[in-house]
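For this depiction, one protein chain was excluded, whereas all remaining protein chains were kept in their positions.
Right, chain A next:
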């Protein structure tokens, strides 16, 4: 959530090899440690690779990954839709904001674990409770970010739109969305990172499929290789979403900023 939502300032070019140092070093340290300690509690990278291959070959990996991704996607869409609507509403109406802000603070500080436990207790160990728990945890963050965005909307453009009689959909598409876009991206980024972590906890506590469930099973038999295999595959998928979906979207929508301005 700490990502900058401001326009990226022009910074000196970064050397292209600089990004490719940290992870190989981590891998090397891990391999050395694992071989030196020679304990099943710290498997070697090769062990983890084999575990991943085994899970993939049996179809387990794809199945559980798919289930988890579906939960992430559903919770994400619901949380973004609700949080955006609420955030924009609170950002535009100060009375509504004053009324709802204490609730927002309450839910922001409610531990994710409490929500999950309570919903499982009240609704049973069902899919709805699982998704709802994730949504309830995420909506306040989206709301806060989008409220900030709604407050920063340029009133001068609203006046212009009033004079020229813009329709609601024209305003939404041409005036509000471009201004809210950086905030939506910030909420999306922070949102995905938070949601997939909560989804794993939800699965661990009360579902019988998904990566959280698999981690739970592996934990009970101290199968560290499987735990790491699932974790690494999941990190890779999240990064893939970032590179394939989010970054191109952001580049396209902020292209107008980088065309160079004669004046500010």
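Following the convention adopted for this analysis, a residue touches a chain if its C-beta (ideal position, glycine included) is under 8 Å from a C-beta of that chain, and two chains touch if they have at least 3 such contacts; residues count from 1.
Following the convention adopted for this analysis, contacts and distances are computed from a predicted model.
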| item | value |
| --- | --- |
| Among "ABC transporter ATP-binding protein", "ATP synthase subunit a", "RsbT co-antagonist protein RsbR" or "HTH luxR-type domain-containing protein", UniProt-listed name of the chain not shown | "ABC transporter ATP-binding protein" |
| Of A:94, A:170, A:208 or A:247, the one touching the omitted chain in the full complex | A:170 |
| Which of A:39, A:94 or A:162 contacts the chain that the document leaves out | A:162 |
| On chain A, residues whose C-beta touches the chain left out of the figure | 156-157, 159-160, 162-164, 166, 170, 174-175, 178, 256, 259-264 |
